[in-house]
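The structure's right below; bear with me while I get my questions together.
One chain of protein is taken out of this complex; the other chains stay put.
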Amino acid sequence: MQTQQRISHFVSLDDLSTVEIERLIARGLELKQGASPHRTVTKTVANLFFEHSTRTKCSFEMAEHHLGLHVLPFETATSSVQKGETLLDTCKTLEAIGVDALIVRHGETGYYERLQEQLRIPIINAGDGSGQHPSQSLLDLMTMYEAFGDVTGKTIVICGDLRHSRVARSNAHVLRRLGATVIGSGPREWFDDTLGIAYQEIDEALTSSDIIMLLRVQHERHLDDQSFEATVYHQRYGLTHERMARIRPEAIVLHPAPVNRGVEIAEELVEHAQSRIFDQMTNGVFARMAILERAFDEPTTKETI
Amino acid sequence: MQTQQRISHFVSLDDLSTVEIERLIARGLELKQGASPHRTVTKTVANLFFEHSTRTKCSFEMAEHHLGLHVLPFETATSSVQKGETLLDTCKTLEAIGVDALIVRHGETGYYERLQEQLRIPIINAGDGSGQHPSQSLLDLMTMYEAFGDVTGKTIVICGDLRHSRVARSNAHVLRRLGATVIGSGPREWFDDTLGIAYQEIDEALTSSDIIMLLRVQHERHLDDQSFEATVYHQRYGLTHERMARIRPEAIVLHPAPVNRGVEIAEELVEHAQSRIFDQMTNGVFARMAILERAFDEPTTKETI
Partner (left out) sequence: MQTQQRISHFVSLDDLSTVEIERLIARGLELKQGASPHRTVTKTVANLFFEHSTRTKCSFEMAEHHLGLHVLPFETATSSVQKGETLLDTCKTLEAIGVDALIVRHGETGYYERLQEQLRIPIINAGDGSGQHPSQSLLDLMTMYEAFGDVTGKTIVICGDLRHSRVARSNAHVLRRLGATVIGSGPREWFDDTLGIAYQEIDEALTSSDIIMLLRVQHERHLDDQSFEATVYHQRYGLTHERMARIRPEAIVLHPAPVNRGVEIAEELVEHAQSRIFDQMTNGVFARMAILERAFDEPTTKETI
């Protein structure tokens, strides 16, 4: 058990100190400025995405490329998981074959707990059920630090389906640890009291926030629901042109994407000067490079135990 | 707008001058002879194939490999397109992540128009709906130039479902621009008057043609149709042994493949000495290398704008 705790898993920002988190943010920004990555050309990783993704998967792939990592192709759809193999046995197989780290997105909240106990290679959580999405949090933080230096004393409003969002869950906690004030907004019935943050109406929250973080309305959850009206959502909770005109001049707008243009935010505002939505995607590559470097840089990973 | 027009998109041969087209043909043949490719090891591309493909996709992958390009894996089936993200936003995401060119096959005719306006990286069209298939045209041209030097004064008969074929559409136009005579043949009701070419019965057209280009009968469109009889098609419009005996001794036979053996052409004739069907596949790699070189060679791509 002792040796296993020293493996540099990255499953939740809750497991990292604020010093470690700020070191990762700084490293991500440094890499963006052109610092040389710690290339690890002898290592192999595998990306196990059991849920759909473009941004997170492609972003990890690009980060892996920049570090010179070998990526073992793994298609969940044609793997033995389809023959009923458990996630743990699939991961143990990959470890036995020589994979040095696993990047995993899985629908089961906390899937990584058993893996952390049983594997001797790092697990990097790319999203678990309605649990955590720590690499997304890190890129969000990078984008905020890039704009403001840090988040101490800043106010962030997170607007949307907080109850089902792993982005909201990951961010709400870490932002407060780093000294920010976090407010929840959007439909009152989608608010989650267990996040430990206050609720405000969007029109009130907007004018006092430095960072406006919009959450995605999940098609699979709401947009197919006939009682849900996209245009009504947009008018009541979305970032309309009217609302955009009232945000602070230095405030920035974030969204984890994919964006439903015209729902969470007006079509053309995605590319607005105060929007950082595409910057978030760019920053995601550097955030993930910092995360992968950490997995291999530590003196206590697999080889040296 | 002005700067964007200088990006070396490759979406239709109609956008290229005949000088440019002949330069690409010559470059493809030069690469086939062993010329060193312009390696671009610092670049990343992504192949977005929203329709099934073996030849085109594998051929682009091989061309990318020969140029030393990094290929970002992208699976349409597990991407956020499944969450309703638009093609444009998917492409903008890949651009933000650092992809330098996109190779796209998509079912929507002219899908590339909005992309060309909005992206600052080249789009290479690997087939759009019933529109264009310019890289296929280029490899067809390469195969013809390889046999005859050029196509000036040559007669080409295109036989099959001209109405639904993007190969026919791409080829009919460019061949005439390059000085060839193009004839349509096959079922009269599948002929397309808008192509601006004459129709002839296959038995008449065969004996006067230098190049016989057979089009694929699309399973998904016709072969599942109970009124369609593969053997009847073969007898009336296919390249039977009898018809093969009557073509000119120097004539060549092309087919974009996959071939329905025994339908468009008799089983064993696919490997006939006058068939260039497998040469087309080989040439496809070199044609695509020339296309990719062009995307990155131009002094006016992304970096320098």
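A few points about this structure:
Residue numbering begins at 1 within each chain, and the chains themselves are lettered A and B in the order written.
Following the convention adopted for this analysis, a contact is a pair of C-beta atoms (placed from the backbone, for glycine too) under 8 Å apart; a residue touches a chain by one contact, two chains touch by 3 or more.
Just so you know, these numbers come straight off a predicted model, no measurement behind them.
For the chain left out of this panel, the touching residue among A:K92, A:R236 or A:H272 is A:K92.
Subunit B meets the missing chain through residues 49, 52-55, 57-59, 61-62, 65, 71, 73, 75-77, 218-220, 223, 257-261, 278-279, 281-282, 284-285.
For subunit A, the residues touching the chain absent from view are 44, 46, 70, 72-75, 77-86, 89-90, 92-94, 96-99.
To be clear about the criterion, only the chains that are shown with their structure count from here on.
For this pair, subunit A with subunit B, the centres built from the Cα atoms lie 40 Å apart.
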